[in-house]
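Here's a structure for you.
Other chains dropped; remaining ones untouched in position.
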Amino acid sequence: MSTRRTEAFTDGVFAIAATLLVLGLTDQSLGTVRTDDDLARGLLGLAHPVFSFAISFLILCVMWMTHVRQFEWIVRIDDAGMWINNVRLLLIVLVPFTSSIDTTYSDLVLGRVLLPVNFFLAIVLGWCQWAWAVRSSAIADLTADDARRLGRAGLSAVLISGAAMLLSPWLGSIGFVLFALDGPLTRLLRGADEPSSPPSVASRDGGGSDGDVGGRG
Amino acid sequence: MSTRRTEAFTDGVFAIAATLLVLGLTDQSLGTVRTDDDLARGLLGLAHPVFSFAISFLILCVMWMTHVRQFEWIVRIDDAGMWINNVRLLLIVLVPFTSSIDTTYSDLVLGRVLLPVNFFLAIVLGWCQWAWAVRSSAIADLTADDARRLGRAGLSAVLISGAAMLLSPWLGSIGFVLFALDGPLTRLLRGADEPSSPPSVASRDGGGSDGDVGGRG
């Protein structure tokens, strides 16, 4: 099957999960507010929920970008690939729940651990999807060399989210700032050379890239 | 009419219905939580809601995959086809409601029955859509043989969801594990041969498949 609708469904689930995070903020009580000082105090008290919201949103963006990068290469999807994607999305949909646990019970060890575990599992599933794609014939033109290099690049997020999970009993969601290292670590693991760009992009999005324009003449 | 926007609308409704299921978890009370033990007990008490959430999410994925498979073949849609799709989506949108009934009243017979009935009706509507597609001229190149074989394959989900519905007064949502049989039963009903792949995929998604690239030269 073509990947077009899998991508559309995935984009929808990510967009909704990311947007539902704001309901965690909207539901927060600001206490009794009568003056501007009360409101300022109430909003300062929201500092941790707002930080959790922002970090959850941005890590969802990281995982979505990983998905986009993978499916720039993947041109076909079978039942196994779809099921890996479904379980991956199940873990994404859980994020608003584990994020609300993190916000409410951040003073407890278990409260700090659940969100990092959720992210770690989702990222491991993403790594499984790439392993599936390389093994099946889902990718059109990929040299063994490129596949190995892209696979090692995918390891970066697994390692970082694993470290964030292991540190979470002490650091909580602050450990997610480790994701700032994702760029350098990706480049380190992938090696110096940029892999050649996916061959199907031009045709996949209906001819957006330059190479395709000439091909039609 | 072309099926492009019907697919987009359907993907959106499925993505939102699947994601709204998490609100059923977020709204659950964890009781009074002061220590890690309290939180662990509260989360263990969520075991059934989490199971219902996961099973509802995955069956929505099954139904979405059925829709994708059907519309890989269907290239045109008329008013009748759109209305079948609309009623199908109406039943999908009801899932967060019947799923919350299932979570809250799983100790009552009626509480256990509603969600399986909802899934059964949605799957029957999916079967009606395929019957419509074969009868109208919605499918471009399908031999009578392939149509029969694909129709029998679609029966698998109808039979399984019917069985889950009939067993639900005793099993509740646990009966949904029957869906694990969907793959083997589909292959059994369809017969040995894989039907030929849909002809329009290459062109439908704007040229993602390899065959199309050459066709443009």
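Order of writing sets the chain letters: A and B. Residues in each chain are counted from 1.
Keep this in mind: contacts are C-beta pairs under 8 Å (C-beta built on N, C-alpha and C of every residue); 3 or more make two chains touch, one makes a residue touch a chain.
It should be emphasised that the depicted structure is a prediction, and the values quoted were computed from it without experimental measurement.
The complex is built from one repeated protein sequence; 2 chains are visible, and the structure file as a whole lists 4 copies.
One rule holds in what follows: only the chains that are shown with their structure count from here on.
Residues 1-6, 8-9, 12-13, 15-17, 20, 23, 75-76, 79, 82-83, 86, 89-90, 93-94, 96-97, 100, 105, 108-111, 140, 200, 203-207, 215-216 of chain A touch chain B in their complex. Chain B makes touch with chain A in their complex at residues 7-8, 11-12, 14-16, 18-19, 21-23, 25-26, 33, 35-36, 39-40, 43, 54, 57-58, 61, 64-65, 68-69, 71-72, 183, 201, 204-210, 212-213, 216-217.
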